[in-house]
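For this depiction, one protein chain was excluded, whereas all remaining protein chains were kept in their positions.
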Amino acid sequence: MTGPPAGTRRPVRIGVIGYGAMGKAHAYGYTAAPVIRALSVTPVLAAISGRHAAGVEAAAGKLGFESWTTDWREIVERRDIDIVDICTPPGTHTEIVEAAAGAGKAVVCEKPLAASLADAESALAAVERNGVLNAIGFNYRRLPAVALMHEIVASGEIGEVLLWRGSWLSDEFLDPAIAFDWRFDREMGATTIADLGSHLVDLAEWLVSPVDAVCAQSATFTNARSQPDGESVRVRVDEASSALLRFESGARGVLEVARTCARRPCDFTVEVNGTRGTLVFDYSRLNELRLGRVADDEHLYGMRTIRAEHPSHPYAADWWAIGQGVGYGASFVNFFGDLLAAWPDGPWAPDLAVGLRVQRVCDAMERSVGERRWIDVVG
Amino acid sequence: MTGPPAGTRRPVRIGVIGYGAMGKAHAYGYTAAPVIRALSVTPVLAAISGRHAAGVEAAAGKLGFESWTTDWREIVERRDIDIVDICTPPGTHTEIVEAAAGAGKAVVCEKPLAASLADAESALAAVERNGVLNAIGFNYRRLPAVALMHEIVASGEIGEVLLWRGSWLSDEFLDPAIAFDWRFDREMGATTIADLGSHLVDLAEWLVSPVDAVCAQSATFTNARSQPDGESVRVRVDEASSALLRFESGARGVLEVARTCARRPCDFTVEVNGTRGTLVFDYSRLNELRLGRVADDEHLYGMRTIRAEHPSHPYAADWWAIGQGVGYGASFVNFFGDLLAAWPDGPWAPDLAVGLRVQRVCDAMERSVGERRWIDVVG
Amino acid sequence: MTGPPAGTRRPVRIGVIGYGAMGKAHAYGYTAAPVIRALSVTPVLAAISGRHAAGVEAAAGKLGFESWTTDWREIVERRDIDIVDICTPPGTHTEIVEAAAGAGKAVVCEKPLAASLADAESALAAVERNGVLNAIGFNYRRLPAVALMHEIVASGEIGEVLLWRGSWLSDEFLDPAIAFDWRFDREMGATTIADLGSHLVDLAEWLVSPVDAVCAQSATFTNARSQPDGESVRVRVDEASSALLRFESGARGVLEVARTCARRPCDFTVEVNGTRGTLVFDYSRLNELRLGRVADDEHLYGMRTIRAEHPSHPYAADWWAIGQGVGYGASFVNFFGDLLAAWPDGPWAPDLAVGLRVQRVCDAMERSVGERRWIDVVG
Partner (left out) sequence: MTGPPAGTRRPVRIGVIGYGAMGKAHAYGYTAAPVIRALSVTPVLAAISGRHAAGVEAAAGKLGFESWTTDWREIVERRDIDIVDICTPPGTHTEIVEAAAGAGKAVVCEKPLAASLADAESALAAVERNGVLNAIGFNYRRLPAVALMHEIVASGEIGEVLLWRGSWLSDEFLDPAIAFDWRFDREMGATTIADLGSHLVDLAEWLVSPVDAVCAQSATFTNARSQPDGESVRVRVDEASSALLRFESGARGVLEVARTCARRPCDFTVEVNGTRGTLVFDYSRLNELRLGRVADDEHLYGMRTIRAEHPSHPYAADWWAIGQGVGYGASFVNFFGDLLAAWPDGPWAPDLAVGLRVQRVCDAMERSVGERRWIDVVG
């Protein structure tokens, strides 16, 4: 017997704004999702936009888009586009979200939601006003081991959470010779608290409860950087920040983000300590989750390392045989797989309301740094 | 500005034989390769075959093939197919290779090349006789850290290799209640020496030199298993084997493969000790490579853990920012990316000659088990 | 040839106050030091004191003391005692230090120096007034890997320190059923900030620079515990605290101590990030130190794991062949070895002035918790 593929899958047409690292990661996610997941729709990479014609044209060719444009508004306005996926720097998000929502498009927006709290509020208002599906790019929730961590906490297996800690250490800003670019421009790239910290805050609130007060400090060790033209520009972005957290539930937390840690590329760790157990996730071993349970025989005192690839684990059955492991890309495949599986009725999670919530916590941290005191998180 | 994607990429049309775990992994590799790699051709999933119509039809739909068939010969005979990619059990490989090569197709064949040395010789003869491009699925060579390991050994940085050791531990055959299936059928699934050991032997010969003598032992702890119909069948496949190796270079080695190791899913490790350094790869940390160099200051005695994701490392610049990590799937993306980059002129590596060479070593191990003595590897 | 041992070693007679876990660890340290170190004096365990006659009598027998008493003042007053070593709860330290210093004895005092800043000041004043040698029990400085960490930082090899982080996680207070004892009595056992945190603060200031401002939070999840007689007592000791640190040098830090982390027995980690490198110490691998250097070839990106047992490393030549490893006890052997090697002229380090300095930082943290604001460290 011979024939065409089973099923007729409805296309869902996607326009991606931005063709940098995130544009590539998203394109990968949409492309691989149908192979990995059993979906009833087929994502189509309809269009991609970017400011530089040569660059975006090349990206469109390589990443498999049907078309490209240097004007993101064209994508927003195209009738055939279902989802607008925003992969540009944070400072541009709100304007694009507003336009896309206004055009009735579903919106996927990379994190942080915006470079300011006011902008984040406007972005959320836009999707709510227009009633469009929306999602914020906290992709790490979709790593199998992180999803398992959430599942175990939610099951009550480790009891009530008492303590949370998260850190993200990299060396990307360590060298003073790195030229000034948009990442060092607070209005465009947002703070390190917002850029890296937003992922950690999202995981903290997802795993524990809302954060209700913070106290933070920030440091910038290289206060000025040269632009390509040689002009020195003052850096107003924090390179390293740390914060004490109080959760509504009564739990306490510690958060650290730093981009001046030599030979640490992207070492993000999250730990929760509950009344009945501990869970530890370390990104450098992203297919594993450590669990210590008070209920376990004391003779076996210690933690177990769960290989978070068992078919019973979140997402694992979609991927490879246990032990083979997934990488960073899987977080996008799983994320977009979930969004497409819920198309067109939703719900989508996390949504821009979560993005705003996280932004409030990050904003409170930034204010705490400026005012050198504890700040309550409002809203 | 607006336009179509840059470049016109010639399609390379692929027919995959088999829709099991390997068929899926290969489909993933062909699908993701263009997003990750800068290719001048576009792989097209033209057809997939399998014995069960419903299954292959569903797989074709999910994995994105244009068509399916229950008769693999149809794929081999189709004019529009450029590459025949064989993902069926080892015992079927040779017949398909012969037909595909005979039809002038380029051949990709999963490992082990065959379930017997005679079949493997026939398979190689077929591709050589027909002068077609051919490759054997030793995908682990394309993990970035393994490729880096090879690069460092080849550079001479660790000196002359003295010792090699490799082991592959899993628990997939531990439970006596697991039903008899083709994996336990020696003529269809081949031995554990061939199935798991072939990967290790390939890495051993790639990293060190040809193996010229082996001495091996095998054990099967569950000697009979029930078929779905309840009939008990004798198992003639080894569950656990180990071997001493002598290399032509004078180096020595130890190899172990076992499928009866509780709670080990796929823990494969390879280490080489040279006159000037040591390299250790552990699959459970697949983005890392450990290196200890005699030349390093003794005050820093120990090994360093290389995060094998630096842009200067093999394949790394194609993927994500350092620290983010890739998974099992990357080995296929990198493998097929390399094959497509060399289309249509080649060379392709490793080819079926490598597959035969590895088969000779595995065959010598199997004979050594039977004859309970050292066996020279001939050919 | 036959004869008596080489050399005549002068005895140094030691009186230990307290026979609990610390009394045992100190007795071990004095006993093993001469075997491990080449000393010109011989420590003699002259006397031990404790409140319970049967207990201290048994301890004296087991630990090898010449005599015991239930009255620590007897030890302080004995003419034949050279060193008074104080291993009692923190709330008792000052009175004993004052008496011992007043009697002209050299003083070794366990950490934290006292249960209050005022007491700590009195203790230091006493040893200074009497001009006696004195040392505070920050034994972790003497773990080989920690000493190596200090040596590398001090050498300038990792450049100027930008960030420091330290955490100490245990589960010793997690179970609400644990009875109230002196550890939960703030005036006797001191806070967790002081008990565990003092070790971390000492390492922070030793590795970086004085801490000049702190902001801290504390939590006590089990607010009342039962005494053996069943009476419920309010717990005023923090179970989990965290703090932001600012160093005089401009570096920043984060510190966490917690005793409510399930299945973490004593997992203390310290990391410093400098302009040219990173150093990481993890107590659970106490014979190792991780180092990442910016100067190393980028192709080898990552950190190396130094086996801190090379003969060129601090203390290592005194112990075993490389790779064999030492344990907790070695910190005491090395500590007392250093003190005895400097007998009777000194200097001893760290001394009670360091103890007071650390107490000031811990006290500032405690005040910060109470006042919910940043507190400058004065003095």
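When the chains are written out, they are named A, B and C in that same order, and each has its own residue count from 1.
As a convention for this text, a residue touches a chain if its C-beta (ideal position, glycine included) is under 8 Å from a C-beta of that chain, and two chains touch if they have at least 3 such contacts.
These figures come from a predicted structure and were not determined experimentally.
**Q** Check each of C:T92, C:S116, C:N134 or C:S170 against the chain that is not shown and name the one that touches it.
**A** C:S170
**Q** Which of these touches the unseen chain: C:D202, C:D296 or C:E309?
**A** C:E309
**Q** Extract the touching residues of subunit A with respect to the undisplayed chain.
**A** So the residues of subunit A touching the missing chain come out as 288, 291, 296, 298-307, 309-310, 312-313, 322.
**Q** In the complete complex, the non-displayed chain touches which residues of subunit B?
**A** Here the touching residues of subunit B are 158, 162-163, 165, 167, 169, 174-175, 215-217, 219, 221, 240, 242-244, 246, 250, 252, 254, 256, 258, 260-265, 273-278, 292-294, 296, 301-303, 372-374.
**Q** Considering the entire assembly, which residues of subunit C contact the chain that has been omitted?
**A** 1-7, 9, 21, 24-25, 27-28, 31-32, 34-36, 38-39, 53, 57-58, 60-71, 74, 170, 264-267, 283-287, 307, 309, 319-330
The rule is short, and it goes like this: only the chains that are shown with their structure count from here on.
**Q** Which chains, if any, touch subunit A and subunit B both?
**A** Both-contact set = C.
**Q** Give a one-word verdict, same or different, on whether subunit B and subunit C use largely identical residue numbers at their interface, taking over half shared as same.
**A** same
**Q** State, to the nearest whole Å, the distance from the C-alpha centre of subunit A to the C-alpha centre of subunit B.
**A** So the centroids are 34 Å from each other.
**Q** Averaged over CA atoms, how far is the centre of subunit A from the centre of subunit C? Could you give it in whole Å?
**A** 42
**Q** How far is the middle of subunit B from the middle of subunit C, if each middle is the mean of its Cα atoms, in Å?
**A** Roughly 53 Å, centre to centre.
**Q** Tell me, which residues of subunit A touch at least two other chains?
**A** 264-265, in rising order.
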